[in-house]
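Note that one protein chain of the assembly has been removed; the remaining protein chains are unaltered in position.
Entry: chain A
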Amino acid sequence: MTGVPEWKPAIRVQPEPFDAAAEARRMTEGRKDLGALVSFVGLCRDEGGTLEALELEHYPGMAEEAIGAIAREAAERWPVAAITIIHRYGRIAPGEPIVVVLAASAHREAAFEAASFLMDFLKTRAPFWKKEHRRDAGPGDWVAAKASDDAAAGRWRPARGAK
């Protein structure tokens, strides 16, 4: 635990695509205290050519709140110096980005771990739901939550003092 940081994570929930490299530049611009930047971008894959698009539904208001809570927890657990999270909703075509997580710190371990933690919790705790649109069949099924994602989130022990 490193206590409550003085900085605020940058969080956006939006339908538009984003430029992860530009976001990384914005987050690190003019800073000389950072020794590590981890950038994770989640992309929409075409599932062997069968997927036309993903439709992401979200819970406006709660999505921002939940991502903010996850980011604050990461900042309390690791000595990270900056976090940016952008999560899209709406229709997303294969090849397009869905989510970006940027974590910067003085040393690499905190940035790697915080980014990994953030993704595990975005998958299981942020109110987003994916529906598949198949090339051959139109709107299809809602993507089912994966036990492997719950297991990945479960490997992070609760922070001391966490609810």
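Here, contacts are C-beta pairs under 8 Å (C-beta built on N, C-alpha and C of every residue); 3 or more make two chains touch, one makes a residue touch a chain; residues count from 1.
Convention: contacts and distances are computed from a predicted model.
Just by its UniProt name, which of "ATPase", "Extracellular solute-binding protein", "Branched-chain amino acid transport system permease protein" or "Molybdopterin converting factor subunit 1" is the chain not shown in this complex?
"Molybdopterin converting factor subunit 1"
Which one touches the absent chain: A:A21, A:A93 or A:A145?
Once the missing chain is taken into account, the touching residue is A:A145.
Spell out, residue by residue, where the missing chain touches chain A.
Residues 42, 56-59, 61-62, 65-66, 87, 98-99, 119, 122-131, 142-146, 149 of chain A touch the chain that is not shown.
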